[in-house]
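Excluded from the complex is one protein chain; the other protein chains are retained at their positions.
Chain IDs A, B and C follow the sequence of writing; residue 1 opens each chain.
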Amino acid sequence: MLRFLVRRFLGAVVILFLLSIVTFVLFFGVPRDPALLMCGKTCNPDSIANIHHVLGLDKSIPEQYWIFLHNLVLGSDGFAQGPCPAPCFGYSYHSNEQVWGTLIDRLPTTVSLTIGGAVCFLIVGLGTGLLAAWRRGTLIDKTATAGAMVLSSMQIYFLGPLALAILVYQTHWFEKPAYNEFTANPASWFAGLIIPWVVLSTIFAAQYTRMSRSAMIEQLQEEHVRTARAKGMSRRYVFFRYAWRGSLIPIVTIFGIDLGSLLGGAIITEYTFGLPGLGNLAVQSVFFSDLPLLLGVMLFSATMILLFNIIVDACYAFIDPRVRLA
Amino acid sequence: MVVDGEPGPKTKTEDVKLEGRSPGQLMWIRFKRDRTGVISAYVVGFFFLIGLCAPLISKLYGKDPYTVFADERPELFDSAGVPVQPNGGISGDFWFGLEPGNGYDVFTKLIYGIRTSLMISIAVTIAVVVTGILLGVAAGYLGGRTDFFIGRVIDFLLAFPAQLFFIASMPVVVSLFVSPRDETPTYVRVVALILVQWFLGWMSLARILRGTSLALREREFIEAAKVSGASSWRIIRKEILPNVVTPLLVQATYMLPAFVTAEAGLSYLGVGIVEPTPDWGQMFAKASTELVLRNDITYMFFPGISMIIFIVAFNLLGDSVRDAFDPKAAR
Amino acid sequence: MTTLTKEAGTPSPAGAGTLLSVRDLHVSFKTEDGIVKAVNGLSFDLQRGRTLGIVGESGSGKSVTNLTVLGLHNPQFTTVEGEILLEGQELTTARESELEKLRGNKVAMIFQDPLTALSPYYTVGRQIAEPYMKHNGASKRAAWDRAVEMLGKVGIPNPKERAKDYPHQFSGGMRQRAMIAMALVCDPDLLIADEPTTALDVTVQAQILDLLKDLQQEFGTGIIFITHDLGVIADMADDIMVMYAGGAVERGTVDEVLRSPQHPYTWGLLNSMPRLDADLDAPLEPIPGAPPSLLTPPSGCPFHPRCTFQDRVEFRDRCVDVRPLLGPDRGSACHLTAEQKRTIFIEEIKPRLG
Partner (left out) sequence: MSRGGRHVYGALSVLAAGALVLTGCSKGGSDSGTNDKKDQENAKRQQSSIKFGNAADSTGPAAEVPGAKSGGTLEVLQRDSYAHLDPAQIYVSDEGSLANLIHRGLTGYKATSNDGSQHEVVGDLATDSGTTTDGGKTWKYTLKDGIKFADGTPITAKDVRHTFERMFAPFINQGPAYIQQWLADTPGADYRKLLKDGPYKGKHLPDSVLETPDDKTIVFHFKTAHPDLPYALAMAGYAVVSEKGDTKERYDKAPVTSGPYKVQSFKSGKSMVLVKNPNWDAKTDPIRHQYVDQMNFTFNQQFETSTKALLADSGADQAGVSFNNQVDAGNLSNVLKDPKLKSRVVSGYQSYVGQMNINMKHPAMQDKKVREAIAYALPITPFVRAYGGTDAMEVAGGLISPTVSGYDASFDPFGKKKKPAGDPEKAKALLKEAGKLNMKLTFGYINTPEGQQYSTAMAAGLKKAGFDVQRQEIPAETYYDQVSKLDNNYDIFHTAWGADWPSASTVIPPLYDGRVIADGAQNYSQINDSKLNSEIDRVNQITDPVKSAAEWEKLDQYIVKDLVNVVPTAYYKQSQIAGSKVGGLVYDDVIGGIDPRRLFIK
């Protein structure tokens, strides 16, 4: 187990390293100059050169990259804006805030959105999927399958605005979604996120319904499930002990992927509801050519994805004794 | 009762009955029997037809998606550009109403938007399929270092935060084609959208094809071909490719709608196709503006419902294609 | 030996020693392509402590018949007609809960591939203990001990430790032994073994067969042994029933069927089977053609499209028009006369078998 973790984490570090290079190259591929954005009304080549110098953009790209890596690992006191302990992504060009601080700052929004949404869609999605598989072929199953088919074909950029239009703007039943800190006021935290949760989990739940239903049905056709029935085990027992155990593998896999990418910033959801999470931060960093922020968000998101990949693989070992981690 | 697989003898008997037919014919016969699949195919075909015939339809209808009716027919709008008539200005003249803002005709905008989105998605699908075949089959068939290398590339690309990467790279790709001083022609944005989605779109297909060709490599007929001295290229072309058609076609039917929604998502975020070029996703972007949310909820249903119908039909079609190829698959 | 069999529609009361009695069984499935008649008017009996071998190509209805006995078919798509009497209890109409009580308890089953037939997620011991707990109300502890005991009985060395292993940690033969242990843990009266040795290599196969025979003697279990391998049948069974296209085409004792087979299909089966003592020059001959579609079974004798002897039948059309009947005892469902069957076998078939 330990060897597995060490190996996988090393692999992840290599991938992150490559990704940071790609992001760097990508950024310098953009023919727009962050200095222009900071230059203000009285902009001329001198002041641009000046800003370049302040930002370190006058150094060669490899040199800048080296500095970036160095700061990331060791931190730096060299920033004009203040000290920057490791992991140091530097200071945002746009807001002059420490990138790492900004990421940590935005994280609770994204985590709230993701966890709340995940709880909803896991319960509803798996519940419906299992029910449909249990009552396979009945009207319940067909309704659930058809409903899941339609809902999973919906997009957040349709369902989200639709929910806003109906629930917020037309009927005024709900507040416009916003992020309020849980610690400050749990009720308003809940009220502010309820619509994003519902929208996010509607689409995801439909997907989990489809997935868990077909995984269960597939498992129920496994020979070992038939053996268990042939031993005289009850349907319920076989369903929940044998088939469910096997269905866990695809479910955990997809759930890991979803959770990883959502925690890295649910871009469209956050954009639609104007939630100040990592996804919105990412969009912002692109629009403002904010390299430190872009690098920060990109690496953070990729870390989430990789982390959950590893977690999923580790989970396999608990679910399936055939899997040996090494 | 739990043990409810398709009974064993069934496929056997079917094979017997259809003895002598090619797998393609078999698939076609099975598919034709699947009424849901056939209806879905018609629906999907209808969308493609609309996309294809959009110019003709708009000619017959007498309007185009570029006319600014807010200035042409100012009496139909208030000063913020919202149609004054109820239901988004639906009337005999404007079947689907008028778009809040500049007052484009929603009907023609929608059919042209479908045209744009489908065109892009088909191109991405083709690009992804070609790449998937090339790299997947190469990895699976050649094995060894090639396989290892392609495998690592796939691992790497899968770790990309895809959406974030799309957003970050769209301006870069666009700028590769035009100097920032010139107008970005629509085709450049289209090409950029295709490239960006292709770049992070081929891995799953390549993995599947790798698996398939890896399995095929061990099969007798490939061994036989090898022993008889056929070149690798010939084996790939004559023996492997025909055998990966099934997973390929099934995957492609699932991929295309995914690309449609992804493309629309990018335009929704403002990095894809922009006004005035009609595009499905761009209509969603418009539909999510405060103006529409507050004043003209009708508008958002045209892109919304049409896309749901399209995606549902395409997914049902995908299921049917899969079932037709592989009737044992669990449903 | 009494393989009492009667023709379709003429049920006879099961004899005193009869463990299982199947009467005029029809099983059909609804599929996308139509109704598949998987079993067509099958009748047979099995006595306690005896072994009935069922032979046939895949798709001949062997497995379906036996799944139906345990009620493991999918009721949604399956219609079952006829009677299945287990010690006089009607099983086709029995409630699910009653069937559950029988399964693994009175009737147990062994499947072909022990790797897929055992759950990969639970230890072998647990999987063996489960039915014991359920049917005997034993405690977890007692059930576990019983599982270890059974593992020992089926010849697993160091059963105490191995019970804690997962199936994938077992070799193929050991897995099948574990499977047998699981089947016999509740001391069943009837054991259905569905090609239990097909997936194993030959030496292991022989061990497993010996084990089954030993256990049968110890427990007095009646066994239905399904296989397409006549060699195994010869070793294992007391009686043989040859099935084709959902029905029985020949039956008799092992000696009868193997020494003087009467049905062209049985000849074909024998012909396609290699033998150690056979003349090396004599070619193995597969049965021409493929098994028939059960969606639209051939008219008359289901074997007629593949039969090379139908021109010997007096009125050749009978093969196409009339389904030949199979008597309750030793016999075969073929329009050839008994004399023809005998002469053809001795003169044409036997020499080739060597």
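Side notes on the structure shown:
Just so we're on the same page, contacts are C-beta pairs under 8 Å (C-beta built on N, C-alpha and C of every residue); 3 or more make two chains touch, one makes a residue touch a chain.
Model, not experiment: these values are computed from the prediction.
Checked against the full complex, the one of B:Ala80, B:Val130, B:Ala215 or B:Val245 touching the unshown chain is B:Ala80. Within the set B:Ala70, B:Ala123 or B:Ala168, the residue that contacts the chain not displayed is B:Ala70. One chain is missing from the display, and on chain A it is touched by residues 32-33, 36-47, 50-51, 53-54, 80-82, 94-97, 102, 105, 136-137, 141-143, 145-147, 149-150, 162, 166, 169, 176, 178, 274, 276, 287-289.
Taking the complete complex into account, residues 33-36, 39-40, 66-68, 70-71, 74, 77-89, 100-102, 171, 180-184, 270, 274-276, 285, 289-291, 294-301, 304-305, 308-309, 312, 316, 331 of chain B touch the chain not shown.
By definition in this document, only the chains that are shown with their structure count from here on.
Closest chain to the protein centre (all Cα atoms averaged), using per-chain Cα means: B.
Of the two interfaces, A-B and A-C, the higher number of touching C-beta pairs belongs to A-B. Inter-chain centre distance (chain B to chain C, centres taken as mean C-alpha positions): 50 Å. Note: centroid distance chain A to chain B, computed from Cα atoms, is 23 Å.
Centre-to-centre separation between chain A and chain C, using Cα means, comes to 54 Å. Each of residues 1, 3-5 in chain B touches at least two other chains. Shown for chain A are the residues that touch two or more other chains, namely 225-226, 229, 235. Across the complex, chain C is touched by residues 137, 222-235, 241-242, 245-246, 319-322 of chain A. Touching chain A in their complex are the following residues of chain C: 70, 72, 76, 96, 100-105, 108-109, 111, 113, 116-122, 127, 130-131, 134-135, 166, 168, 179, 182. Residues 1-5, 155-156, 159-165, 167-169, 171-172, 175-176, 179-180, 257, 261, 264-265, 268-269, 271, 281, 284-285, 287-288, 292-294, 297, 300, 303-304, 307-308, 311-312, 315-316, 330-331 of chain B touch chain A in their complex.
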